[in-house]
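This is the structure I want to talk about, given as structure tokens.
A protein chain is absent from this complex, but the other protein chains hold their places.
As written, the chain order gives the labels A, B and C, with residue 1 at the start of each chain.
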Amino acid sequence: MTDEKKLIAVIGGGECSAEEAELAEEVGREIARRGAILICGGLSGVMEAACKGARSEGGMTIGILPGDSRRQANSYVQIPIVTGMGYARNVIVVKSAQAVIAIGGSYGTLSEISHALQSNTPVIGLNTWSFSKNGKADKSIIRAKNAVGAVKKALSLAQK
Amino acid sequence: MTDEKKLIAVIGGGECSAEEAELAEEVGREIARRGAILICGGLSGVMEAACKGARSEGGMTIGILPGDSRRQANSYVQIPIVTGMGYARNVIVVKSAQAVIAIGGSYGTLSEISHALQSNTPVIGLNTWSFSKNGKADKSIIRAKNAVGAVKKALSLAQK
Amino acid sequence: MTDEKKLIAVIGGGECSAEEAELAEEVGREIARRGAILICGGLSGVMEAACKGARSEGGMTIGILPGDSRRQANSYVQIPIVTGMGYARNVIVVKSAQAVIAIGGSYGTLSEISHALQSNTPVIGLNTWSFSKNGKADKSIIRAKNAVGAVKKALSLAQK
Partner (left out) sequence: MTDEKKLIAVIGGGECSAEEAELAEEVGREIARRGAILICGGLSGVMEAACKGARSEGGMTIGILPGDSRRQANSYVQIPIVTGMGYARNVIVVKSAQAVIAIGGSYGTLSEISHALQSNTPVIGLNTWSFSKNGKADKSIIRAKNAVGAVKKALSLAQK
């Protein structure tokens, strides 16, 4: 590939709290400031807030849409990719990213975290899921304290 | 649809312990004894053990394969469905089932649990993942103590 | 895999003429009479007529559904596979089959014929598409004169 801009995914709920939206917007801004490209599921909530942040800093935003129309994208998606594949598009969001930042989220976000870890893609967590098996905590999600810390970790761990 | 046989998914690792394999085989047998159809990812480990159990009782087994060839299926899959879609096939396994039984498992299994909960499909857990968000445990997985109990719960909760 | 029942796909329009429906129903009957399993897109038109024929002879029918609900299947589908992937499910129909019988059809059927030929799966045609490139006719579709002839060819060419 010609350019070496990194693709960082931001995942989280299509509905989110004001606090999560603020966090996502700051994550989006920081991704853009550091010259990376934001990829997400292209809808509302955390996805929209992150895209808004990235665009405010002149960054590029890609939305991998579940439905059949590019008009499903939030207003801050620059490049809508139309899959028509419903939730199976979650796999594409995380496979395309070199690192994933998870903010809050519901079961869709949990599926994306799982698919990322299954593909050995680094996952940075901000107030998101924890999980354990047979009483033993899984430590694969790298925890961050704030937006800037999350983006720094994502970029330093981003896979080639 | 003509018949009213229920489809129950068994999900779990492609590699598993001897104990998990025994549990999966008993789950497979019980699904067949109760006249339901077993659907799974079609590969080895928990999937193969469950199919073996179901076939030993004359049950029907369906494998939703990630690869491009029907020969990828384990020896106990009767109907191989070839997707060529890699891990995105996980979504099809749980969407097609009316209830899901999770046995142990790794991140692939966690993704299937998440997709099932996202689709409001009941998930019965046997020694599998637990998860929490911001310190609050999620109780959506219905825990079972043994194979027979898991299948009973799955069938009583199976969606139309 | 345990059993050696062959999977034969029947593809064609979700809307079809009375003549095409009659042909599809006869193809379905013949597939069942010869002990093969019918796989299709699970919806109306040619798919429904073929399933009706197969069921009338006690055959097994599988429907690979584009939507999110098993209730989308026509009344003669015995095993609904729910993909939620829209037209991308066309790929699964033909990849899962060991031979494909195309009856009439529109662009969706043409996409299935193409995916089958791309995967080296034999395609038998009954009053369906023809195509050529730069004026040179492509002869990959094997033409049949009637339902019985189509099923005979499909079974003799069915891939392992």
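Assume a contact is a pair of C-beta atoms (placed from the backbone, for glycine too) under 8 Å apart; a residue touches a chain by one contact, two chains touch by 3 or more.
For clarity, every value in this text was computed on a predicted model and none was experimentally measured.
For the chain that does not appear, the touching partners among the shown chains are A, B, C. Only one of the listed residues, C:29, C:115 or C:153, touches the absent chain: C:115.
From the options A:82, A:103, A:117 or A:150, the residue with contact to the unseen chain in the full assembly is A:82. Residues 85-88, 91-92, 104-108, 110-111, 114-115, 117-119, 127-134 are the ones on chain C that touch the missing chain. Seen from chain A, the chain kept out of the figure touches residues 1-3, 5, 7, 37, 55, 61-62, 64, 68, 70-71, 73, 75-85, 88, 91-92, 95-96, 98, 119, 160.
Seen from chain B, the chain kept out of the figure touches residues 68, 83-88.
Heads up, the rule we're going with is that only the chains that are shown with their structure count from here on.
Centre-to-centre separation of chain A and chain B, using mean CA positions: 29 Å.
With centres set at the average Cα position, the gap from chain A to chain C is 39 Å.
For chain C, residues touching at least two other chains, in rising order: 68, 83-85, 88.
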